[in-house]
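Mind having a look at this structure? Questions to follow.
With one protein chain held back, the other chains of the complex are shown just where they sit.
Let's look at chain A:
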Amino acid sequence: MSDGGGESGKVHERPKTRKNLGSEDFPRALAKIAVAQICESEGFQIFQQSALETLADVAVRYVQNMGSTANFCANFAGRTECNLFDIIQALEDLGSVQGFAGASDIEHCLASSSTVKEFARYVAQAEEVPFAYSVPKFPVVKERKLRPSFLQIGEEPPGEHIPSWLPALPDPETYIESPIVKEEVVEPQTIKTEPEKQCRTEKSFWNLQQWLFCNGLEGSQREDPRNAAMTKQIQESNPFLAPPLQFGEKEVSSIVLPDKVLNNSSTEYHVPVMENCQVDTHVSVLETFAPAIESIKNNFHMSEEKYSLNRKSTVQFKIGTGKKAAGNMIELRALNNGVKKSSSWFVGEDEKDDKKRKAEKILKDSMENSNELSHL
């Protein structure tokens, strides 16, 4: 959680700098180079950085001022596009501080403006200093790859109300509601089929994300690590996609599912007892329950009678409801029959209250068992 916050902070910062860099820095740098070149041709050899920046700024303002004045003149005449005479008018306006020949004559013809003649003279006599670099067309607009339409794919739109020229929908796995884990006992066959489906879903998610990434959509691009975390979370919340545990023994795998149940319950409500046991990483959860696992393993070596006795006492003590007792009976049977079966039982028990109680019970059981072990 904490690193997620750090990530979001970074996300907020990056676009800001990028925007500044893209919009203003490049033309400013170009203007500085151009101004420096002009000054050099005038005879300067060294420049103060601040003076150069000021002069470049003034030059840029000159251009912008001229543009807005010319635009004003065009709009004043009822046009949207500027023509030569708007620019000459703007030049005269800007040159009026200096003064020019014929400025006193208000009704002089713009075509015979002395400012333009001055420019003509300047162009004729000034040496031609081309810009030092070849300037690319900017700002660069990144071309976006559009999603192909239904027509291009050759696919029928899912509804009649959707015209075929609209972009095709992404893979259905990305937007349909994924099935929640069933509340009944999960058959082994379904366990087999489930991962394939899930894999496909992830694949289509991945494709979608890649496409977004290619198009440079902000957000999805940066949230890559977060998305990864999300997929991880999905994996973790789904017992079928849980990564294999690194415990060597086979018995341990039966304990994994209670862990899942615990995780689910702790995320959904506050279980005061479980609170301190809720840890983000998988390993630490296992570590927390290591004594319980050990004790259960040891229980297997004990005689069946003793084990059942212990179990019965816990049932009578802790849980009053018949349902719970039944659950315990099942568990007992499962434990007796073998570890593998108990796993299917744990998946099936998905009811929220049961989960909560289950979690508490497992912890208490393990505590008691370990106590007994020490007594023995």
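Criterion: a contact is a pair of C-beta atoms (placed from the backbone, for glycine too) under 8 Å apart; a residue touches a chain by one contact, two chains touch by 3 or more; residues count from 1.
Quick note on the criterion: contacts and distances are computed from a predicted model.
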Field: Omitted chain, identified by the protein name its UniProt record gives, among "Transcription initiation factor TFIID subunit 10", "Ribonuclease H2 subunit C", "Putative lipoate-protein ligase A" or "Beta-adaptin-like protein"
entry: "Transcription initiation factor TFIID subunit 10"
- request: With the full complex in mind, choose from A:Asn83, A:Ser178 or A:Gln210 the residue touching the hidden chain.
  value: A:Asn83
Query: So which of A:Val58, A:Ala77 or A:Leu166 would be touching the chain we can't see?
result: A:Val58
Message: List every residue of chain A that touches the chain not included in the displayed model.
response: 27, 30-31, 34-35, 37-39, 41-52, 54-55, 58-60, 62-68, 70-71, 80-84, 87, 91, 97-98, 109, 111-112, 116-120, 122-123, 126, 128-131, 135-139
